[in-house]
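The complex appears here without one of its protein chains, the remainder shown in place.
Take a look at chain A:
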């Protein structure tokens, strides 16, 4: 086993997967470090689930390399799966099996589950294990999948939008559980659409779009590379702001000005503002949502991003 496997349970480079003419993954890179909760973000159809299916050995990549827990996810699938637990984004159950039966079934197939944790998780997630699969709501089906995964002793959790359909209280329980997992040293790959969840749980995130990773790093790092919104009231109308290449979307309304600025060029902008005299100033650091939308939205924001890159 390569030494690197200890620090990077998941290491993907240049992954390509095509379905007919569709290029679902187009040279994707993804690195998840041991012991971290890694956010995996991207719009619908970006290739998140395809990546996860390649990692689980369900799909065979056309090219590129994927190393999972030091092994080949396609060739060594069975051995690797004993060390991980997976929750799909849409848990489907057998209509005639109860939730408790499914939890036990998946646990046993993985090689055993922790009975004490199973009981505890059933209680925390307030799930009735006696109900039949057909009777569960969407949220309760997700709970079945989550409990089956969390009650295992797997070292790696692969969660594909696991909380879709959970109510806010259960979302809170889920976040607590993931924090506990992190304290216990487990690694988590969390694909999600819920930005607050990712902000609350993840140290590092990878944003993918059209099958390519467009951004990867810690949330702090990323904030620096994005735009901060400034809303200022000045003594006189501002001058020359629009000429600065790292300032965007300038709106001037008399003495009042609103604009976005690349975060690590704040100094220069503030200097320029003080020349006109500042009466009031509000600054909004970028939210993950903005970070996200930059990559979600088509053409225009993409060009913006390029401009920012050019400025770096």
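Descriptive notes on the structure:
Definition applied: contacts are C-beta pairs under 8 Å (C-beta built on N, C-alpha and C of every residue); 3 or more make two chains touch, one makes a residue touch a chain; residues count from 1.
Please note the rule applied: contacts and distances are computed from a predicted model.
The protein name that UniProt records for the chain not on display, among "Lactate utilization protein B", "Glutathione S-transferase", "ABC transporter permease" or "ATP-grasp domain-containing protein", is "ABC transporter permease". Between the chain not shown and the residues A:44, A:92 or A:280, the one that touches is A:92. One of A:109, A:169 or A:235 touches the chain omitted from the figure, and that residue is A:109. Remark: the omitted chain is touched by one listed residue; of A:23, A:117, A:131 or A:265 this is A:131. Among A:82, A:124, A:248 or A:272, only A:82 touches the chain that is left out of the view. Residue-level contact of chain A with the missing chain is found at 53, 56-60, 77-79, 81-82, 84, 86-88, 90-106, 108-111, 129-132, 134-135, 145, 148, 158.
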